[in-house]
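Before I ask anything, here is the structure I am working with.
Only one protein chain is missing from this complex, and each of the others stays in its spot.
Showing subunit A:
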Amino acid sequence: MNSSFIGKSVESFVNFLFMHFRSWFDAFSAGLGAVIHLFEISIAAIPFYVMLVAIVGLAVWRKGVFFAIFAGLALGSIQYMGLWNQTVSTLSLVVAATFFSLVVGIPLGIWGARNKRVEVVLRSALDFMQTMPAFVYLIPAVILFGLGKVPAVIATIVFAMPPVVRLTTLGIKQVREELVEAGRSFGSTDLQLLWNIQLPNALPSIMAGVNQTIMMALSMVVVASMIGAGGLGEYVISGIQRLDIGIGFEGGLGVVLLAIILDRITESFGVKSKKKKKVKA
């Protein structure tokens, strides 16, 4: 088993980046690390009961009483299993990765919708990011950014960003032509057109992308803990290492419960804005 020219070039490229731009990567890593840390401490600062009330309240507002009861029970059982700290750590990783995915992904998606060439390039890049097995970029991430939360968030961003880019592009392209033309005939600039017509109408699609991005980020939890992400993923790996079915299951259940809560709540925002949009349009 030896890599060919293709693999060797990638390896030398990573080494080249590391040797020549090390100080840049270190600075970037420190900056990103500070932002991730900020997310983490602000989420960790919220006491369990405040978080419980907030999420149950959100659940009642967005999804109704039945889901609120489920969310309450889910959070209660996470607390009961003693996994609250791990869940907070995982949640902050997901929030940070989602945040960066959206900050980069939504503008990229808009650009893709407005420029055919950009869209073609983006599509191939996104295919690559989504299908390249995540394990593959763990080691380059560690070489460039060191062990810990930073490479974990970067690996998660690579995996989780594609849906929001794709669905932003799709959403904008699906805005009805009459609406766009109406906007133009009233003399809208490109920016006004985007802000007042295209984005509001594309919102359900964009929100679906946000929802998918969060889910993808959650699915990276265990893999990312192999390079120091910590949280529930670490708990799961610990269970595997000890052949402890109970620990593994509880860690996994924590991920599932967190996923259901995040999925249902973020999904509901897409549905609501659809209604709003109809009134507006």
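By definition in this document, a residue touches a chain if its C-beta (ideal position, glycine included) is under 8 Å from a C-beta of that chain, and two chains touch if they have at least 3 such contacts; residues count from 1.
We adopt the following convention: contacts and distances are computed from a predicted model.
> Which of the following is the UniProt-recorded protein name of the chain this complex doesn't show: "Peptide deformylase", "Nitrile hydratase subunit beta", "Glycine betaine ABC transporter substrate-binding protein" or "Heterodisulfide reductase"?
Record says "Glycine betaine ABC transporter substrate-binding protein".
> Touch as defined at the start, partner being the missing chain; which of A:Leu17, A:Ala44 or A:Met226 qualifies?
A:Met226
> Would you indicate which residue among A:Gly72, A:Gly148 or A:Gly252 is in contact with the undisplayed chain?
A:Gly148
> Which parts of subunit A are in contact with the chain that was left out?
Interface residues of subunit A facing the absent chain: 1-2, 18-19, 22, 138-139, 142-143, 146-148, 225-228, 230, 234, 237-244, 247.
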